[in-house]
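Removed: one protein chain of the complex. Kept in place: all other protein chains.
When the chains are written out, they are named A and B in that same order, and each has its own residue count from 1.
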Amino acid sequence: MLCLPGDTVTEDADYMRGHGTYYKSKVLTSSVAGCIDKVNKLLSVRPLRTRYNGEIGDIVVGRVIDVQTEHKRWRIDTSSRLDTILLLSSVNLPGGELRRKTVEDELMMKSFFKEGDLISAEVQSIFADGALSVHTRNLKYGKLGQGVLLRVSPSLVERRKTHFHNLPCGVHLILGNNGYIWISLPVSEGVESGGFAINLDPVPLADREVISRVRNCILALAKQKMMLHSTSINTCYEISQSYQVKDLIKSKIMTEIAQLTNEKMKIEELQ
Amino acid sequence: MAPKLRDLIITYNNLANPDGSALFCQGNTIVQAYVFGPVDVSNSKERSEKASLFVTFKPKNSYEIRKELYENYIRTVLETIIHLDMHPRTSISVILQEMQDDGCLLSAAVNSACCALLDAGIPMKCMIASVTSCISVDAIQLDPNKEASQKSDGSIVLTFESSKNGIISVTSEGELTFDNIKEAIKLGCLASKEIYDFYHKSMKKRFLINS
Partner (left out) sequence: MQRLKPKSIPSCNKNFIFTAVKDDKRIDGRSSKDFRKLSIGFGLDYGSSVVSLGDTRVMCNITYQIAEPKAVKSCEGLLNIRVDLTASMIHTYEKVVEIMRMIEKNVKDSRCLDLESLCIISGEKVYALETDIIVMNDDGNLPECCSIALLASLSHFKRPDVSVVEDKIKIHSFDERHPIPLNILHYPFCTSFTFFDNSKFVCDPTQAEEQVCDGYLIVGSNIYREITTIHISGKSAITKDVVLNCCQLAIERSKFLTNFVKLVVEQDLKKRSTEGAEIGYAPLIRESSSVLCSYKKEEIELQEVQENYDDDDVIIDLEVAQNTKMYRYASDTVGIGEGRGQNWDFIDEFQENVENDENEDMYIEDEETTNNEDEPDSKAKQFSKRSKNSNKYQEITVEDDLSEEEVQILNPPEFK
């Protein structure tokens, strides 16, 4: 259901206001041009394109822009309106130890994360001006190694319980709430990497093909503005098996597999 | 009397860098609008309760004198409808590039700014539509082209908003009588409804699965 700014979303007082809406004298009205999204009693309007608006608890994938030793922090690019900050006190030291940060740690900041590194993190808090503060204080967050990064619109990634998936087709997927998606080799459960060491072993060709196929599937879904979550990506992957990986970037085929995915998911929902 | 607007064509998202862009044609008057924001702003320009809005109107030939006037008009109109308090300490920049002028340039600029903001997903209270009417010897013409507006006695630019169909802003040039203004408002109301329809249709096309 499409609505433009100023259109009434609902007059029912039962619903809660989500993103993209505002109250105009007790009537819920839309403030952006987009589709109405209903989750239980929460109504929000999802625009086609938007900058990422962070919330506490979101998982984000971002690239380090620079290291600010004097402020003890890193600036991360997450395609949001203000740069995201990663404080030195919010990272785990290598090896997973817990101790106070010393002066040496400050000078060694570059050896932890340097400019251009890709990391996954969780939003810890929001500063007064709206900038996000993230942390990597869990062993599943940290520097990302070999894989493929995709940038899609943040409105296509739903908020779910987990954003880290090990798909049955054999890839590890991180769906960042900011629209950055990371595809890499499967990570075995229970391995405590510590978040700093990255695996630089050569990746075999078969695995690379699987990763490329998943990437093309996600792009096909994103082009048709379908929501991205592990079920939809998995379904799309299975449907795409009838084509070669390099054919998946042709626009006709992208439309076709996205539509087939849509239909298949509707059938599964009804079951 | 049904108002007759010239052909309206719009293309969204035709520039890669800005957050939102729209190329708006009203007959032969073409304006390219693009929007950056909300983005970081330097400390001197930041406002603690709302976003700072910067509007730049770039005429085709850079020595034109009208631009300050147009920029002020457009900025006051946009400040009314954008939810500036949702993004404090940031800035939203709207840049309008005149590509071709065949009359009604200010109206076309306002309409294209509205479309670019829609494309960028910036929260707004409602939509706006702007129409120009020109009066010559007691005959009023809606959406004149350059020739007609140069021959007219006076012209008036009205900007309407979609929630209550109220008038946000008016500016006029030349001689107008009170009756002229009433007539212009009536015509403008009808024309603005056509423009809202057009926005709706063009946005719908973008959401269709096969477009």
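Going forward, contacts are C-beta pairs under 8 Å (C-beta built on N, C-alpha and C of every residue); 3 or more make two chains touch, one makes a residue touch a chain.
What you are looking at is a predicted structure, and each value in this text was computed from that prediction instead of being measured.
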Check the options B:M99, B:A148, B:I168 or B:C189 and report the residue that touches the missing chain. B:M99
Extract the touching residues of chain B with respect to the undisplayed chain. 7, 9, 11, 14-18, 23, 25, 27-28, 30, 32, 34, 36, 39-42, 54, 56, 58, 60-63, 91, 93, 95, 97, 99-100, 102
Can you name the residues of chain A that touch the chain not displayed here? 63, 65, 77, 115-116, 118, 149, 250-251
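We adopt the following convention: only the chains that are shown with their structure count from here on.
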Mind checking the centre-to-centre distance between chain A and chain B? Centres are C-alpha means, answer in whole Å. 35
Seen from chain B, its contact residues with chain A in the complex are 13, 19-20, 37-40, 81, 83, 87-90, 118-127, 161-163, 196, 199-200, 203-204, 206-207, 209-210
For the complex, give me every residue of chain A touching chain B. 2, 4-6, 20, 22, 24, 29, 31-35, 47-51, 81-83, 129-130, 224-225, 255, 258-259, 262
